[in-house]
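Here the complex is missing one protein chain, while the rest keep their positions.
And then chain A:
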Amino acid sequence: MAAARTPGSQTSSGPTPGSTGAGGDGSSPRRAVVVGGNRIPFARSGGPYVRASNQDMLTAALDGLVARFGLAGERVGEVAAGAVLKHSKDFNLARESVLGSALSPETPAYDVQQACATGMETVVGLTNKIRLGQIESGIAGGVDSTSDAPIVVSDALRTILLDLSRAKTPQQKLKAVSRIRPGHLAPSAPTTGEPRTGLSMGEHQALTTAAMGITREAQDELAAASHHRLAAAYDDGFFDDLLTPYRGLTRDANLRADTSVEKLAKLKPVFGKHLETPATMTAGNSTPLSDGASTVLLASDAWAAERGLPVLATVVDVEAGAVDFAHGRDGLLMAGAHAVPRLLARNGLSLQDFDYYEIHEAFAATVLCNLAIWESEEYCRERLGLDGALGSIDRSKLNVHGSSLAAGHPFAATGGRIVATLAKQLTAKGPGSRGLISVCAAGGQAVVAILEAA
């Protein structure tokens, strides 16, 4: 039933196209701008942040942002943040982090969770509120710890324990306890496995990688470039106003400035080893499990001007996408490739109308598969309902300061990292410059966005 829909019909019935012009034209809502960002360096799982909770890291990222923009004691319109791996006690993670930060305790906050697109979705929600005039400022954020991940008891044991709590008589209690078996005691740690397929994210990507014929060399080249570009950005001081050190870390722990295609070529494949085609995905061209947090300060023009704060970029428009990966129709991480043409159509842009592209490097192959899809006449016609291929992009404009392969990928923190990084690049590039973001997520989803220099 859903298959009968075409992207064209979605476009015509979709919301009012966002203006890519710099200012509101009176009929469309006012614009929401990116003022700046702050994140803590990303650590590898089990590294320097091993004892830091999501709340600790998010609070640190908030405090760095507050300091950068002189917001101590200020009531910000709203803070939206989230984590993918979340303890049940952290149901109010964003609000609790605000209360521990230098912000006014009168700053409201809410939690968001959309897998790896969480960080992007916090930006979406807050910019919409700003555009509607409901708030003047907002802080979007995301955090994840794979070191301090929640471990829960097995479902069977949980059922028994809940029955036990409801038991009234000693006999009922004894009966409940007597159902416990040693096997129930094994704890369940979170995995990156997809509930509907049982496959890990890497194995899913390996299927897509093989289907699209992405080579090992291409993946390793992309990974090496990511490291080299991120290292260069650090050396240039690019992150001086985007990052605040935390727990002794001043750069992303995963960054290997001295890596090379040759070194990466020596690594053994870890995903897709049971496929018919040779396995190509290694620990070097896949993101590692990471810990970290990021934040982005969003505002109306008036709010920023009142405080003399910079205005880096406008969040022009966003689009969420999802694909039917469970039935094998599309690759798990390909929803961005599907969402981008809709976003382009709504904004009257072509894929080549951008100065920068930020495609989240969940795996090097994810980026390459996205590009391959857009270059494929067949895929674009048949699966995306387009007249032809979207075409190729200038690779020198892609992830110019590195991305998740080098920086690491604390799931919910990646969106904030990318938005702040791109916004700064666009300011440097100059007025009218435009950037495209695509962040894929578990469950076959993605959030894509257009930013424009303010």
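The definition used in the following text is that a contact is a pair of C-beta atoms (placed from the backbone, for glycine too) under 8 Å apart; a residue touches a chain by one contact, two chains touch by 3 or more; residues count from 1.
Definition applied: contacts and distances are computed from a predicted model.
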When one chain of this assembly is omitted, its UniProt record names it as which of these: "3-oxoacyl-ACP reductase", "Ethanolamine ammonia-lyase large subunit", "Outer membrane lipoprotein carrier protein LolA" or "Anti-sigma factor antagonist"? "3-oxoacyl-ACP reductase"
Touch with the omitted chain, as defined above, among A:Gly46, A:Pro105, A:Gly133 or A:Pro245: A:Pro245
Specify the residue from the set A:Gly64, A:Gly125 or A:Gly331 that touches the hidden chain. A:Gly64
Per the definition of touch given earlier, which of A:Arg95, A:His184, A:Lys263 or A:Arg307 contacts the omitted chain? A:Arg307
Tell me, which residues in chain A touch the chain that this view leaves out? 60, 63-64, 66-70, 72-73, 102, 237, 239-241, 243-246, 250, 307-310
